[in-house]
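What follows is one structure encoded as structure tokens, with my remarks underneath.
Here the complex is missing a single protein chain, while all its other protein chains stay put.
On to chain A.
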Amino acid sequence: MTTPTWDEPGGPLPSEDFRAATTAIMANIEQVIEGKSATVRLALAVLLAEGHLLIEDVPGVGKTKLAKALARSIDCSVRRIQFTPDLLPSDVTGVSVYNQETRDFEFKPGAVFANLVVGDEINRASPKTQSALLECMEERQVTVDGTTYELQSPFMVIATQNPIEMEGTYPLPEAQRDRFTARIAMGYPDPRAELAMLGGHGAHDPLSDLRAVADAALVRRLIATVRDVHAADAVQQYAIALVTATREAPEIRLGASPRSTLQLLRTAKAFACLEGRDYVLPDDLQALAVPVLAHRLIPTADAQLNRRTTDAIVAEIVHRLPLPHDRNRSPYDTRNTGGAQQQYEPRGH
């Protein structure tokens, strides 16, 4: 076993090392993307949560730049796919080519065989091509001509897309959207950041100066650290309550999947870890609910007519949903002081 597999990511890092490594990565990216530290942090959290990132915004706000900056900050294999309407699935996954010398078919790996895959303008490719990513994103493997090829670890797809109202775009199918852990919007930079950008980018491309501050092995250890973050039962219940609420919301036709629950908790762990905690707070879930859940939901026709975005609906759910904790219970109430396993979450339910 020469290369570590996904399931053996290496040992977790001490919190100081973790902090140093993540701070370095974020600082590196922020050299390119000014004034977007929250977005950068979220992107990093998705990476550490072993997820995939969808950056959706109008053209020209730095989507691709963020993706490339993240890729460059980590010293690992990076492939880029420019999704065009005529892109074929085999361009993404790879193709078997007949080798004259060996008189046999030989597999030529596609663009996804890398640690970081930057898919630019993903919704400009046809749904046929978009679907080529389904297997590799969820199962981290590619099956071509009956042969399954494992992908490297870490593996992350960072895709950018224009909002679907833009011309020449194909909306991502639900299955594809559900495979992205989080969708983030760049948003316009504030005037100061834009000024700094003018000053910096005017002379040269800062991206070209960017050097890697981490390698794949380090990232694997970072991921291992994140996996160790503690999520109390109350937090897990809250995550389930949030997801259930999207399924039960009257304005939503298709709620969030169980996969999204898992990804929400994973991202929350990464997020907590980035904040220097070894335990997840409901605050993390609240902060992540919109980026992680909103892009998966399909609003009802009514909600669409009312111009209710899924972002707003999820935000309202977060605002409305009580924490799984009985505030009216007195600490001297004997109802919940039963077994030892309940002692660390004495206000569950």
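We adopt the following convention: contacts are C-beta pairs under 8 Å (C-beta built on N, C-alpha and C of every residue); 3 or more make two chains touch, one makes a residue touch a chain; residues count from 1.
Following the convention adopted for this analysis, contacts and distances are computed from a predicted model.
Asker: Out of "Sugar ABC transporter permease", "Transglutaminase-like superfamily protein", "Acyl CoA:acetate/3-ketoacid CoA transferase subunit alpha" or "AzlD domain-containing protein", what name does the UniProt record list for the absent chain?
Answerer: Checked against "Sugar ABC transporter permease", "Transglutaminase-like superfamily protein", "Acyl CoA:acetate/3-ketoacid CoA transferase subunit alpha" or "AzlD domain-containing protein": the hidden chain maps to "Transglutaminase-like superfamily protein".
Asker: Who touches the missing chain here, A:235, A:252 or A:273?
Answerer: Of the candidates A:235, A:252 or A:273, A:235 is in touch with the missing chain.
Asker: Quick one: which of A:135, A:283 or A:311 touches the chain that's been left out?
Answerer: If we include the chain that is not displayed, A:283 is the one touching it.
Asker: Could you tell me which of A:168, A:191 or A:322 touches the chain that is not displayed?
Answerer: A:322
Asker: Residue-wise, where is chain A in contact with the chain that is not depicted?
Answerer: So the residues of chain A touching the unseen chain are 228, 230-232, 234-235, 277-283, 286, 318-323, 325, 327-328, 330-332, 340, 343-347.
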